[in-house]
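The structure under discussion appears below in the form of structure tokens.
Note that one protein chain is taken out, while the other chains of the complex remain in position.
Labels A and B are assigned to the chains in the order they are written; within every chain, residues are numbered from 1.
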Amino acid sequence: MTSLELRNISKGFKSGKVLDDVSLSVKAGEIVVVFGPSGTGKTVLLRMIAGVHYPDTGSIAIDGEDVTDASPEARGVGMAFQNFALFPHFSTFENIASPLEARETPAGRLKEQVGAIARMLKIDHVLGHAPRELSNGQKQRTALARALVAQPKVLLLDDPLRNVDAKLRYEMRLELPRLLRTFNAAVIYVTQDYKEAMALGDYIAVLRNGRIEQWATPMSVYREPVSIDVARLFGDPTINLLSCKLTVNGTGSITLFDRRVPIAETYAHAAGRDLVAGLRPEHVVVSESEAPDAIPFDLDAVMPVNVRSVLYLRGAKGEELLATVGETEAAKFGRGQRKVWVRFAPSHLLLFDAASGQRIAPQVH
Amino acid sequence: MNQISTFEKIVRGVLIALVLVFFLFPIFWILLMSFQNNDQILRIPPSLFFEPTLQNYLALLTGRLETTAGNLDIAFMRNLGNSLLLSTCSVLLSLALGVPAAYAFARYKFRLGENIAFTLLSFRFAPPLLVLLPLSLFFKQLHLTDTYIGLIWVYQLICLPLILWIVRGYFEDISPDIEHAYRISGHGWWKTFRKIAIPLARPGIAAAGLLAFIFAWNNFVFALILASAAKQPVTVGALAFVTASGIQYGQIAAAIVLSVTPTLLLALYAQRYLVEGLSLGAVKG
Partner (left out) sequence: MAQLLLDNVSKTYRPRGKEPVQAVKRVSLDVKDGEIVALLGSSGCGKTSMLRMIAGFEDVTEGAIRIGGKEIHLLPPAQRDVAMAFEGYSLYPPLKVRENIGFALLRERGASADIEKRVKHIAELLEITDILDRYPTVISAGQQQRTSLARALIRRAPVSLLDEPMSQLEPQLRAILRARLKDYLIEHKMTTVFVTHDQTEAIALADRIAVMEKGELQQFGTPAEIKQSPSNLFVASFIGEPPMNIFDAAIAAEGNASAISGLGPNGQPAFRLKAPVEAANGKRVRLGIRPHLIEIGANGSADATGKVITNHWLGDQSHICFEIGGCSVVGVPDKPVEAQAGDALPVRFPLGAVHLFDAESGRALAHGLGQR
């Protein structure tokens, strides 16, 4: 049985409609990431599941039971907030114990359960502290512990890693999936960080303008984004977008950087349309020496980024192109400010309709 | 910023001293006066050096004044008691009414909410004289003239707006997420109000209560018109020192010192609450 089901949820505020006909379902033990840029209603969605806001239309069911009108305390969900929302005048222990205390758990068992989860999250040594004495990482773990301690069926995580140091964020990104799977709850995780989304989610719901634009596994969202906007949201650096037009003259081709690039037959149905070609930076091949079919570019800056480096390229007409290469390869290019040659495989191009922004899928006859 | 020159430091010091003298001097002088008898007070030129006497305080405390023109009964201690009773009860009532109201205004945005809140605040702006005549007529009809209950009720005009506006601000400063988290944990709204909202707004509630006490204590006009001598607070009671046989400056000064001391001490004590941090670090940023 699905643990959480949302049907046709809509919500509007004075400023406009925040959620428009959103439906999704999450099974026990599954992690669904609701991903999108800020202000797109992700937090409102979470709060409606928690019972803090009420939807204008639509229904919410937990374990088959309709909870759309139920008050927050009756829903049995656990929630961890982005800004922690710890009770400042309670100790860490009392913060975590709060859900158990609400369920009138006897003192002995309560202490045991709080201790167990604190040990799991490595905050057992600060249980006696007040929230203001904790570091951000500890506060975040306390918020998580509080959400998890009563073993809720539905777990809502509102961008819990947002306010945490980059280093700790990476550690938690590795630890969280393992932790969450031991609880077998239906998890909805909200984030703006695509890497987190791809690392944590079994499914990703891309929320834009109040609607779910794409619902797919991380790999599908990355390789087959449904629109230019979705393609831009995944990948660092952002995907390169180049305007072009598909002409069919025997074989199909588009013109990029004043060169003809052959395009597979399966795209023939898009002929004559204004298109936008998407090319991910990792698919741009850069070399120091001239090669047949390679396009000359000016390499204006080199930015090492962790394991790879980003090359900032300017074309003959001033077009910008970003490419990534491995760390050792990047060393060849120094600080930039030189000429390089660029190639890419046409099969790596993603084609989008310029007017609608939707991706054009290849048609196999 | 660095390098504040010594000259600037001196100028700053002098200016601060001047302001302090300007504000504290009258209080200092009254304190001196309370230890002097009428002759010393009225002497010209006035002098800082004199033989202090406790005569004034004794007169107030015992309730008997011996002047050159005869003896007088002074009900000052009873006035002091009235002030205490009226102020305390008014503040308690306005807290009981105002704190939940402030919470409602802070958390539930309902239509006309802002208008209602502002209307309640405007009661502070209106000069008491505006409502005094109609009020005294109503009171006569309701048989509330010269009753403690009547006065406490009227004092709500002073206390309630204050409590509402100060405490509402403190409630608004509490991140709603903290209350949401408590409710999601499984607690109902009344428990959330008691265990989360009130404790976190406590500095504000205490500060508002103290301020309301001070304003109620200082009120003059309502008590003057709506109460008789037996129920008058110190503000009105001080008038008794303007007697037919002359103004008893010494006793007035002593009365003022005794009247001001409770509220002064309370205000000094309340400073701590007003400065106390609010978020207490439980919410990021």
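Here, a residue touches a chain if its C-beta (ideal position, glycine included) is under 8 Å from a C-beta of that chain, and two chains touch if they have at least 3 such contacts.
All values reported here derive from a predicted model rather than from experimental measurement.
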item	value
Residue of A:282, A:319 or A:353 in touch with the missing chain, whole complex considered	A:282
Per the touch definition above, residue among A:194, A:267, A:333 or A:352 touching the missing chain	A:194
Residue in contact with the excluded chain [from A:12, A:58 or A:237]	A:237
Residue ranges of chain A at the interface with the undisplayed chain	37-38, 165-167, 170, 173-174, 177-178, 192-195, 198-199, 218-219, 222, 232-238, 280-282, 300-301, 303-308, 310, 312, 320, 322, 324, 326-327, 331, 335-337
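Assume only the chains that are shown with their structure count from here on.
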item	value
For chain A paired with chain B, centre-to-centre distance based on mean C-alpha positions, whole Å	56
Interface residues, chain B side, partner chain A - complex	175, 177-178, 180-189, 196, 199-200, 279-285
Residues on chain A engaged by chain B in the complex (per definition of touch)	47, 50-52, 71-73, 75-79, 81-89, 98-99, 101-103, 130-133, 136, 139, 146, 150, 163
